[in-house]
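Here it is, the structure, as structure tokens.
The complex appears here without one of its protein chains, the remainder shown in place.
Let's look at chain A:
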Amino acid sequence: MKNPIQALNKIFDSRIRLGVMSVLVVNDSVSFNDLKQLLELTDGNLASHLNTLEQAAYIKMHKAFVGRKTNTTYTITELGKQSFKGHLDALEKMIKGI
């Protein structure tokens, strides 16, 4: 039998990145500030994790202006959805297998 640990996605090792994906998979579009509030993180910490996810093409960033302020929102990509689902399936298999 294949080792189920191999199916776990390295990018989702971090709880914060897993949290970001959990929020984005059930919401159409979420702003940076809402993510910060939901996951109780600092700006810098959240930004670096978002960057990792964006580079993996799991999420997409959208910049817009509300008055003079920038409003940054994030959406999940199709690849991100599939990877997240695959990761959850792998987690489930591990729990059932033990």
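The criterion applied here is as follows: a contact is a pair of C-beta atoms (placed from the backbone, for glycine too) under 8 Å apart; a residue touches a chain by one contact, two chains touch by 3 or more; residues count from 1.
Assume contacts and distances are computed from a predicted model.
Visitor: Just to verify: the chain that's not displayed, which of "Beta-carotene 15,15'-monooxygenase", "ABC transporter permease subunit", "Spermidine/putrescine import ATP-binding protein PotA" or "Na(+)/H(+) antiporter subunit C" does UniProt list as its protein name?
Guide: Listed in its UniProt record, the absent chain's protein name reads "Beta-carotene 15,15'-monooxygenase".
Visitor: I'm checking contacts with the chain that's been left out. Which of A:41, A:56 or A:94 qualifies?
Guide: Touching the chain that is not displayed is residue A:94.
Visitor: What does the interface between chain A and the hidden chain look like in terms of residue numbers?
Guide: These residues of chain A touch the chain that is not shown: 5, 15, 18-19, 22-23, 25-27, 30, 34, 37-39, 88, 91-92, 94-95, 98.
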